[in-house]
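Comments concern the structure below.
All protein chains but one are shown in place.
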Amino acid sequence: MFSFASDLIFDYTLRTVAMGSAVLGMVSGVLGCFAVLRRQSLLGDAISHAALPGIVLAFILTGSKSPMVLILGAAVAGWLGTLKIISIVRMTRIKYDSAMAIVLSVFFGLGLVLLTYVQKTPQAAQAGLDTFLFGQAAAILERDVIVMSIVGAFGVGLVLLFWNRFKILSFDPEFGKSLGLPIPLLEVLLTSLLVIAIVLGLQTVGVVLMSAMVVAPAASARQWTDRLGMMIFLSAVFGAIAGIGGAVISSSAQRLPTGPTIVICISLIFVVSLLLAPNRGLIWSWLRFRRDRKQLHLDAVLCDLYSLAMHHDNRHHAHSIAVLRTMRSDRGGGGVLKSLEELEKFGWVTHISADNWALSASGIDQAMKVAASIGKQPE
Amino acid sequence: MSTLQFEIQLLAAVVAAACALPGVFLVLRKTALMSDAISHSILLGIVLAFFVTGDLSSPWLVLAAAATGILTVVLAESINRTGLVREDASIGLVFPALFSLGVILISRYAGDVHLDTDAVLLGELAFAPFDRYELFGVDLGPRSLAVMSGILILNLGFIIAFYKELKIATFDPGLAAALGFSPLIINYALMSVVSVTAVGAFDAVGSILVVALMVTPAATAYLLTDRLSVMIWLSVGFGVTAAISGYWMAHWLDASIAGSMAVMCGVIFGLVFLIAPQQGLITIARRRLRQRTEFAEAMLTIHLSHHEGRPEEKEESALATLYVHMHWDESFTSRIARRAEENQLVVTEENQLILTDKGRRLAEATMAL
Partner (left out) sequence: MSEMDKNNPDKNIPAVEVEDMTVAYREKPVLWDVDLVVPSGVLMAIVGPNGAGKTTLLKATLGLIKPAAGKVLIYGRPYPEQRQLVAYVPQRGTVDWDFPTTALDVVMMGRYGHLGWISRLSKNDRTIAFEALEKVGMEKFADRQINQLSGGQQQRIFLARALVQDAQIYFMDEPFQGVDATTERAIIDLLRDLRSSGKTIIVVHHDLQSVPEYFDWVTLLNVRKIAGGPVDEVFTEKNLRAAYGGRVGFLGLTLTENNSVKKD
């Protein structure tokens, strides 16, 4: 652990890669929240695939493989792809999912044709364009990190500036329109920011895995909070943690590619969130379910004992556990002894002799309370 | 055309046809992106089965891959069923994770073996015919051709055998459940078919382009017909056309065959999108233009009949100020008024538009719609 920390500080390559991945995780975490909330989770996948022909074309046109140029090409193609999806959905009866699949695969195919075409030209030998498929985090330079940070800060800044408007766009666009907000314009702006976030990440995690960086931090963050602001903050944090974690882990072992490792990190964060997040987490709701069921049991046994007591002159008369078991026989009569022992801890029942139990005075009060609360529980 | 070229084209066509068949149902059931998810995550199954058998041509690879395909669907659905994550996000969470595992396993443990991620993603059809299938020393053709033909027959058989069930489960899941065949089982059966097809096709065209071959021909056919059976044949036709024209495009450009096939899928889709007789852009534009005038004429007659015999009639039907009341621009208004007069819907008297009987009938008929 200590050596990781010192590596992070002193190892130039690792530091650069970790910082780059962290920036990427933060930016895609922030913008991914809006994509997930607007049910456009898979748009990220479509955009990242659609970006490939843009990258290759940018290289063909400029002969440069500087990240800035390629990112610009990716952004233009990603944006065109998004536009194409929207126009297919608007103008035909083809649904959103098919439109995305068409654009994703056809654009990617075009990118592949261009890529194989270009690779036969001599200058492409060292082009390394195919690193965009899986990303090549190790190739990130400090200069790239600075570019990513500036572009990312610009995107996050715009989100903060238009906070309220993006919120209303995501929650209730029609109401926003009735307020006179320029909803279509905001929509274009937000989608463009998503395109930027995605193309920023292509170099690090690659086309195929970029969609995880859009969806997973946001879906994880949503489990921990019910506030949009907190969700976006957490999503950025999760994205950054996954970025740094993935970079550090992949540097610690031979032949452990960075992009997929980052995706595994963020997927683990998601699994933990899904299970453990307070309130929404599956484990908590399972425990709640168990507690409720146990409470129900206790109440049932208490009420059974109470109704037995009501039929007897002496309310504190002891009754046999066998009788109580018969009364619970619809559930097999199991667990009665356990419930009685539990009730005894509260002082509501008394263990008279081996198999005989009686209600205490406070137990009668409690049983009446339970009966009353069951009586008025139609809600 | 050499035997090699012929075999490549034949293989391409068989792959395209096998993909197009389940693709129709993916498009109609709005689960097109499931093909994307499945075609990615099968990598993990292939890698795991390869580690166990150590043989890239083992049939276990196909089974394991198909099982991971199903696993993808099951995982995405169980995440979605918690109610904590929506369906689209659930899919977007599952397949990158499984795919990443596959990639990591390959890089760590299978670096020297012929199983590299590029090949899985991109495929290379041109090399497929070199892997021959021999039985008792007799050459039976390329191995992948045999495998894909088997899958094509399987898909065809599946659709023929369960045509009615697939149709009802797709268009009316409620009815399907009431008739006693579970839409859930149909869904999983379909997803198994998609998985097997994706596995078979992956070393020919690569996993991403499986999506192109499954979804695009089916969506193209959907623009042309409302009938399921016609749609199935059309998508097979489009798929095969894209495969063969894609081969020649690749040949001509000396570029990736799989990529070219996907591009041709897109080109065919684009053409149909433009010229389809009912749904095409050109038809829609022309129909809009024609309907706009017809619609405007009808609106004019309704407007006139609305105010007929009312005190405001003179004001509302004056030719000079009509455009104010119709809220059209002036030239459009006079064009429509002229047309309406030509069609004997109105007559002009003292610069007032007056409905004829025919015009009144049109107004009534339109309102009764």
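Chains: A and B, in written order; residue numbering restarts at 1 for each.
By definition in this document, a contact is a pair of C-beta atoms (placed from the backbone, for glycine too) under 8 Å apart; a residue touches a chain by one contact, two chains touch by 3 or more.
Predicted, not measured: the structure shown is a model, and the values here were computed from it.
Novice: Touching the absent chain in the whole complex: find that residue among B:Val215, B:Ile302 or B:Leu362.
Specialist: The missing chain is touched by B:Ile302.
Novice: Quick one: say which of A:His49, A:Lys95 or A:Arg222 touches the chain that got left out.
Specialist: A:Arg222
Novice: Residues on chain B that touch the omitted chain in the whole complex?
Specialist: 287-288, 291, 295, 299, 302-303, 306, 325-328, 366-367, 369
Novice: So which bits of chain A touch the chain we can't see?
Specialist: 37, 161, 164-165, 167-168, 170-172, 174-181, 222, 225-228, 230-231
Following the convention adopted for this analysis, only the chains that are shown with their structure count from here on.
Novice: What is the distance in Å between the mean C-alpha positions of chain A and chain B?
Specialist: Chain A and chain B have C-alpha centres separated by 29 Å.
Novice: If you look only at chain A, which of its residues touch chain B in the complex?
Specialist: 36, 39-42, 44-45, 49, 88, 91-95, 97-102, 104-117, 120, 130, 133-134, 208-209, 211-212, 214-216, 218-219, 222-223, 253-257, 259-261, 263-264, 267, 270, 274, 280, 282
Novice: List the residues on chain B that touch chain A in their complex, please.
Specialist: 26-27, 30-33, 35-36, 40, 79, 82, 84-86, 88-89, 91-93, 96-97, 99-101, 103-104, 107-108, 111, 117-118, 121-122, 208-209, 211-212, 214-216, 218-219, 222-223, 249-250, 253-256, 258-263, 265-266, 269, 273, 279, 281, 284
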